[in-house]
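Report on the structure given below.
Just one protein chain is left out here, and the rest sit where they should.
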Amino acid sequence: MAEADTSVRSTCPYCGVGCQIDLKVRNDRIYKVDAPFNIAPNFGRLCSKGRFGVDFVHHPSRLTQPLIRKDLGSKPRQPVGLEGFRPATWDEALDLAADRLAEIVQARGGDAIGTFCSAKATNEDNYIFQKFIRGVIGTNNVDHCARLCHAASVTGLQIAIGSSAMSNSIAEMKDLDMFIVTGSNTTETHPVISTFLREAIVNHGAKMVVVDPREIELCQFAELWLRPTAGTDVAVFQAMAQVIVSENLVDRDFLRERVENFENYRLEISDSTPEWAEAISGVPAADIRTAARLYAQANQAAIYWGMGISQSVHGTDNALSLSNLALLTGNLGKSGSGLNPLRGQNNVQGCSDSGGLPNVFPGYQLVTDDEIRTKFERDWGVLLNPQEGLTTMEMVDAAERGAIQAYFVMGENPMMSEPDLRHARHVMEDLDFILVQDIFLNETGEYADILLPAASFAEKSGTFTNSDRRVQLIRPAVPSPGQARADWEVLCDLAVRVEQRLGRESSAGFSFTSPAEIWDEMARLTPPFQGITYDRLERESGVHWPCPTPDHPGTPYLFTDTFPRGKGQLVSLDYNPSAELPDDEFPFILSTGRVLYHWHGGTMTRRSKLDDIYPEPTVEIHPLDADQLGVQAGDWIQVRSRRGQIRVRTLVTERSPQGMVFIPFHFAEAAANELTMDVRDERAKIPDYKVCAVAVEPLAE
Amino acid sequence: MTPEPITITIDGQQISVSPEVTLMQAIASIGQDTPVICFHEATTSEGLCRLCVVEVEGWRTLAPACVTKVADEMVLHTDSERVRRARRTILEMLSSAVDLSEAPAIQQQIDDYQADPERFPEAHRRTQPILDDNPFYVRDYEKCVLCWRCVQACGDDLQFTYALSLGGRGYETKIATFFNAPMPETTCVFCGNCVAVCPTNALKGKTEFYLDQGMDYDQIRLQRRRQQKSSSQDKKNG
Partner (left out) sequence: MEPEITNAAQYEQYLDSVRSHGRTMLLPALIAAQQSFRHISPETATAVSKALKVPLADITGMIEFYTMLKIEPVGETHIAVCTSPVCAAKQAHQLLHEMSANAAPGVTTEAVACLGLCDHAPAVLVNDRQVGSVTPKTDLSSANGRVQSRLHGEERMLTQWCEEDVEHTLENFLECGGFQGLRAALEHSPDEVIETVKQSGLRGRGGAGFPTGTKWEGAAQASGHPKYLVINQDESEPGTFKDRALLLGDPFLILEGILIAAYAIGAEHGYFYIRGEYPFAQQVLNHTITQARQAGYLGQRILGREFNFELEIRSGAGAYICGEETALFESIEGKRGFPRIKPPFPTTHGLFGRPTVINNVETIVNIPLIFKIGVDHYRSMGSPAAPGPRLFSLSGSVVDPGVYEITTPVTLRQLIYGLGGGIPNGRKLQAVLLGGAAGKFVPPEKLDLLLTDEALRPLGLSVGSGAVMVYDDQVDLRLVLSSLADFFAHESCGKCYPCQLGTQRQAEITHRMLAGQVLTGDLDRLQDVGWTMTDASLCGLGQTASHAILSAVELWPELIVEPDPKQVRS
């Protein structure tokens, strides 16, 4: 019987639930993952990724030494595999990187560099990253993939209430009375959260309304399943709001005390009847009424949503249509009741919290606010750029125009995650310099000039902040392979080298010896973190921010008394159709998303046992459509859009409605984003991954 | 509101406890362990293994300490001859039915109660083939002691996925899937929460399984690449 040499408590590196895990190590290998039963947020529960999917850590294709592209300087840049790189020492690689970055800063200014920090790296890694970019490179061009997932939720919630995180904790879920799940296939994307939602239904009699075009697993547990045509969510939620207003199901006290713009809103919404919504969405008006009543009349009602809401050309409107419902009914600001965008990555909350965004320092302190900027300038001892930086997609645009000449990508894979990949690749081809820091060579790394090998989550210390704002520790369990180093260490080393080349008289401060020291600096400058220390995290296993003082217990649910913007705002909305609708040539709606056994660009899960159970790219197609096309389950078929085409295997199922196909975006060999379209929500700048038009064609054998 | 404590006697020692605790908790409060197999903090106690039985004065039968609540002036004997005989016999019968080689806690109990694992010669054992039908874990039900925890974990206690049920009946009770289909053809989502609560390694992660077979990590990795080829087709119709 295998016995563990050590057992190391850590935080799962996959989705935003932030499960606490015990890594069982034998001979410097993780051979088993357990979970403590008495600790939030997962209380012993794990999903297949957390339990069986961390073996990527030991995959032989981990990057183990710094690598430099052999054909350095030749253009257009071609993607290359490992054979296209030569090994280098850390000194050589970092000096070369520092030379190139300093040259560009001196020649074109810091704004000529676009940088991507990482929702997978720790808060400490990301803090150092943005400190380096802002304090040394001198630009606010810092963004990460939150832009591609919840930017619309963030923007919408900022408008409505002035805060954008999940308002409630995962621990509150099992005691809910009623909740709505929309645009989230929670069982596959946040599996452990889904268990708590099902627990609320099965063991506590909660009622759930699912609003989703796909027949997701949760539908089996639903009191009511509304199935709108993809992209018509706003109409459904508007109509629910109309029912709540017209049937006087509003929370009068809440509206009076905590909400503004009700009178206007009431007038403008009066035409948005369930019948109107039925005509748009196909959801029966009677069901919309029932759903509205269920939501409005429950004591504790929450809304959970995912990418189906935010990754839309009208994602901000989608989010606002949900915040309107909560504000009308007062389902906000109490235990279990609130607005909850489920975050997709282990530290997407923390990366944003730590300043991984182009407009804010850590803790969402605006870079354009003089007082705030002065605080950081004083602390770091440097002058800071007062201009907001560019978002992910804007950086692509800027690179295309030549305004950006270099990319620095840490732990992200834009060459899988951005829409319209053909276009994105084209942009990469012409950049002057690309620096990539990662644990594997992925589709983005193939374009790099220099590849820096990073330590994985299992090889370093730090903190992740999960979807419900709980800051939790990770701890080193196994040694890094080869010369791989923790991101923060590499960043500090690189930053000092760049500072030297730029002739900085004093350093902005990169002489950290541990992530704990980095956390202390970030907490000092970030009021909501000030009460959180590593000692406390060790003791309490996790703390929900905001936590302003050492004796503050942390905040599992937000907005008990007030909203960050003061009063909540009801926002009138118009329904707008999707940007690209099916036509004769491209008769299907394509929706993209995740499956249980894979995660994001597949960099980790495709190098894990998980790939054994789901090894190939698939397309979900309705049996009637399959019949009409003459394709059988398991056939390879081609899916084509105006932007590209991919080959995938058919999965014949009634999960997606007729006329819609669903493709997971994890498979590099058939990247769904070859098909998607770079069309963005105006306010949030998030691309629409959920609705575009495609043709589905059988392949000749 | 905390209810008034009550007084009970455990092996001659009078103690004061909350009326809401179980006998097991009361016994634990004086620093004494109660042997038990089926109990787990995360799953519902169903009083299955009966190893935790104790003698309550005035009761006709022994009381399972994991699920019996204390009552005022209860007098308990946790180590009487009746208790020891029941515990010993249960362990002996279990030893004659299943493979306990990877259940160190039960082996310890066997030692503690001087149970003879060979007590029942010519006993019909619940011999079953090892089920190796998915990339993540192996099911060796010859080691299954029917503690129900995997079924509970898959169902209403942890996962709410319901891929498992109890099948068969009586001595032939077993863990079943729908028409005993291989796991990839069931509603199983391979969360492994069942593996985590298994007390006897009847459910074991594949890496651990291979390690126990003496493979090194590189061999283990190749092992699963080979499997991929044969299993890739299965999932397609899922």
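Note that the chains are named A and B in the order they appear, and that numbering of residues resets to 1 at the start of each chain.
We adopt the following convention: a contact is a pair of C-beta atoms (placed from the backbone, for glycine too) under 8 Å apart; a residue touches a chain by one contact, two chains touch by 3 or more.
Fair warning: this is a prediction, and the values are worked out from it, not measured in the lab.
J.: List the shown chains that the missing chain touches in the full complex.
T.: Contacts of the omitted chain with visible chains: B.
J.: Just name the one of B:51, B:100 or B:198 that touches the chain not displayed here.
T.: B:51
J.: Could you tell which one of B:14, B:61 or B:127 touches the chain left off the display?
T.: Once the missing chain is taken into account, the touching residue is B:61.
J.: For the chain not shown, which residue from B:42, B:74, B:90 or B:191 touches it across the whole complex?
T.: B:90
J.: Counting contacts across the full complex, list the positions on chain B that touch the omitted chain.
T.: 37, 46-51, 53, 61-62, 64, 67, 69, 82, 85-86, 88-90, 92-94, 96-97, 119-124, 145-146, 155, 162-173, 176-180, 186-187
Just so it is clear, only the chains that are shown with their structure count from here on.
J.: Cα centroid separation between chain A and chain B, in whole Å?
T.: 39
J.: So in the complex, the part of chain B that touches chain A is made up of which residues?
T.: 41-42, 102, 104, 134-137, 156, 158-160, 184, 189-193, 195-196, 201, 205-208, 211-212, 217, 221, 224, 227-228, 231-233, 235-238
J.: Using the touch rule from the top, collect the residues of chain A that touch chain B in their complex.
T.: 1-2, 26-27, 29, 31-32, 34-35, 37-38, 43-48, 51-52, 55, 58, 60, 187, 191, 195, 198-199, 202-203, 221, 596-597, 609-616, 618, 633-634, 649, 651-652
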